[in-house]
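Left out: one protein chain. Kept in place: all the others.
Chain lettering (A, B and C) follows the sequence in which the chains are written, and residue indices restart at 1 in each chain.
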């Protein structure tokens, strides 16, 4: 999978690609065979039965029934032939069980990647907040100089945003398995196997939490989508600050890695920050799509509201992972020009000290609770 | 405040109205006077100094500086005249501290109202799930008959959605006070009062949690907005089911209170469900606006991204409260026609039993884990 | 109507307020009496029968049937008593006919106001483009210096955006009357009056174009919403440029009217640009709501998708008008600091001339088609 029109997409590797979704679908169906003890131990793995080469045909065939599970089952049954697994395959399940659970597996992988990159960001931000605790710079509000701050304070603010995102993600990342059967009451499972025990075994096999069937109760997914966007919000704000402070007239920040231009030799563009900002602009409407879907669910399986979630989740997850990786790299390579910060501040005087003059004599430090605020952020980050 | 174009808006009473916001602004400024021990005990209350009659002028004057706190302070200082409070008013704060904290107070009131209505809904849904545990009806997927379910199962699914919304709201409702001063480091507060103790006293006075200044770190607000939409999602899904099942050709549900028509005598419209669905369609883009704002924050106070939040939050909160109240009334008056449910099911046979025939003999119940699923929902609802 | 949380709202005056909507509803019902020649000439005007004092009760009563027309008719009939108009009132119409047409009247007024402000903007921008045709400044791409441009070129680009918005608005502003009756076939009208002539007379009376009933075909409204957002897009881009160039480190633009601060004496905030940017961030999700409504229309009158349009359109229209007025004022008072522009450019040399050196000797002008581009914009603006 390559995406010429979303530079940086490759950072997401095979997360949530068609091939990964297919593998996850196979994993769910395999785990179900295990859960229902369908065949002799160890023989349930279906992963070799279908692969990337099957994707184009499966994608086309998915239109008939409206989802890719139906043609995948046909293909598996065909390839299994007389294999006894053919009789047990998918027994008691519905397409949505398999597709939802497979997507959950893919999203869990994405969340794991996000946590790594969030961890890196937190480390980098804690370093910036600590090192630049007393690096003075102009504070700006509504684009104008306000009062002096330190760059450490700004970095601590970024850090709090990233920590918020991490917490929101953590609270949302325990996506559950979906097992409900045709109409959400597990009737076929109980009829075929005498209890809901296979359901519990499947969840255990996949190491997923279990909850009541949620075919049309989509808060788990909207919460996940909201968490992804909370991440890109936090990074978008960092990117906005970086892009502002990297303007040549300000020049207080720059990126270790700068992009070139097709027209202007020597131009150094803050491409990473640009691409992070892009992702931050794209995310909110996608999360809104998940909510609109959740709000228009109907019946025991919805007539379009379910279907719109799949690609939306995939796109949102891949872009968020890519942006997380870009942000981590951006922060690791962020260059702080203390001289320019001091120069801006000097040029902004005496205006920028107007507030201080109301309370105390200028000249002395006017940092207020800066140390307290930075320490609180470092502590929350586990760096203190 | 009346809203001719959002029927049901009156259910939100004075939550987040201009008058409530003004009262909250005064409350924050008053509490700050208390927190800084500005004057003799008990004399800090400013609530009588400005009121609804001042709103038109304040609203117009708010444009100059871009927010309503600036003209409110001018008005208060003018009215205080020689009163010693005039010297202490707002000392060390910035507009955003006061406006953010005032909005937080208003939103806290909205959340309290929501919790009441969620509680009523949960009670009603638990009743429906319990009473109709074995009321058989046709399950439907992709608009077509699937397998039989019970109405209790459906109600339990609605209930889980409402419980999810309650949990998401609970996790988001601890909105913190905002106190950062001009550039987020509390420099003026510390300069004027020697420590950040007044900040803690203000938060205590308003019974709000405190966190580091979050002028440009807006996860608290996006999380709250997402929670509101998670509520309308849950209700929108209920409304969609009710609207479907109340169609005359189905007729399995109806509302105790039906709306009339300006053209057709005798027509009975499911107006409450219609209005709930409306709110569910309107919410997601508003929550997305909050995320876009969060993602485009910049500097120590943003140049538009902050300003777009206020009305968005107000609108979203009032509409959610109104929809919550409507949903509670809808559920309390929901009429279940067991006869129609049975008739639909009978007419859907034998097709609707096709799955059952694969696993067991038709005729017997085919409820699977229905009881288990309902019991789990009731238990979570605290009703069991 | 005042809106404390949307500074500048007062610029929209009474456009689309509850009182205006009520007046428009009465105007439509009155015009219908005229169209059906219900009573003696000149006696049809109902405008005195209900007014702002009735709004709170009407707003509350609107919930029952889901729209405000139903209680308004009850009120009118009650007040008309034995007046013969009571028998003819609303005869053959449905609520949606009256509400849609009334909203169309309100939106037409908003469009007229927008055209005025667009005209002012176009004049101001043409002036800037012409006067600063050769005022050199640094061109910037991806936040970095690119090649020199002139401020007139930039203003011409802004002007093209505003002209685009004007054209899109002009194409969308011919909103039609809605007349369809209970189910969109005018059955009652034809039965009562023998033909559809009253329909044509109503449209003529209100000076509205007529089209086939569009109760569930909402392209006229989505097109109008898209046009409003196309306006705020054009202004948002101007605001973004102004906010960037008004940063103190750049200082190439400033506003005649600057906002103050509650904390920092002497601070001059570009409040108008901030508020325009705010409106530009808020608009797109509202237009998306109109599209989602259009896409989920169903039956001969939709079950929520219709109802969500009303407040959405009102909010979008008022905010767009306010932003248009703010943009016009901003442009009329925009101060161009040619010295700062020249200084930035000088400081950016020789890097900013790198492209020029590839093609020609630096030192001479390097303006390319600047004059041609400016002239084309002026010509399109009718200023040349």
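As a working rule, a contact is a pair of C-beta atoms (placed from the backbone, for glycine too) under 8 Å apart; a residue touches a chain by one contact, two chains touch by 3 or more.
Keep in mind the model is a prediction, meaning the values are calculated, not measured.
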Given A:197, A:303 or A:371, the one touching the chain that is not displayed: A:303
Residue of A:271, A:321, A:348 or A:381 in touch with the missing chain, whole complex considered: A:271
Option from B:150, B:232 or B:296 whose C-beta touches the chain left out: B:296
Residue among C:19, C:60, C:142 or C:332 touching the omitted chain: C:142
Hidden-chain contact residue, picked from the options A:141, A:160, A:289 or A:370: A:289
Positions on chain A contacted by the hidden chain, ascending: 2-10, 18, 21-22, 55-56, 58-60, 62-70, 73, 90, 93-95, 98, 181-182, 188, 239, 243, 257, 259-264, 269-271, 273-282, 285-286, 288-289, 292-293, 296, 303-305, 307-308, 310-312, 314-315
On chain C, residues whose C-beta touches the chain left out of the figure: 66, 92, 94, 139-143, 146-150, 153-154, 156-157, 160-161, 164-165, 168, 171, 181-192, 196, 211-214, 216-220, 222-223, 226, 229-230, 232-234, 236-237, 240-241, 244, 280-281, 283-285, 287-289, 291-292, 294-303, 355-356, 358-360, 366-370, 372-373, 376-377
Footprint left on chain B by the chain that the document does not show: 140-147, 243-244, 246-250, 259, 261, 263-271, 274, 285, 288, 292, 296, 344, 348, 351, 354-355, 358
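Rule of thumb we're sticking to: only the chains that are shown with their structure count from here on.
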Central chain of the complex, centres being mean CA coordinates: B
Centre-of-Cα separation between chain C and chain B, whole angstrom: 29
Centroid distance [mean C-alpha coordinates] between chain C and chain A, Å: 36
For chain B, residues that touch 2 or more chains besides their own: 66, 94, 181-182, 188, 280-281, 285, 288-289, 292, 296, 303
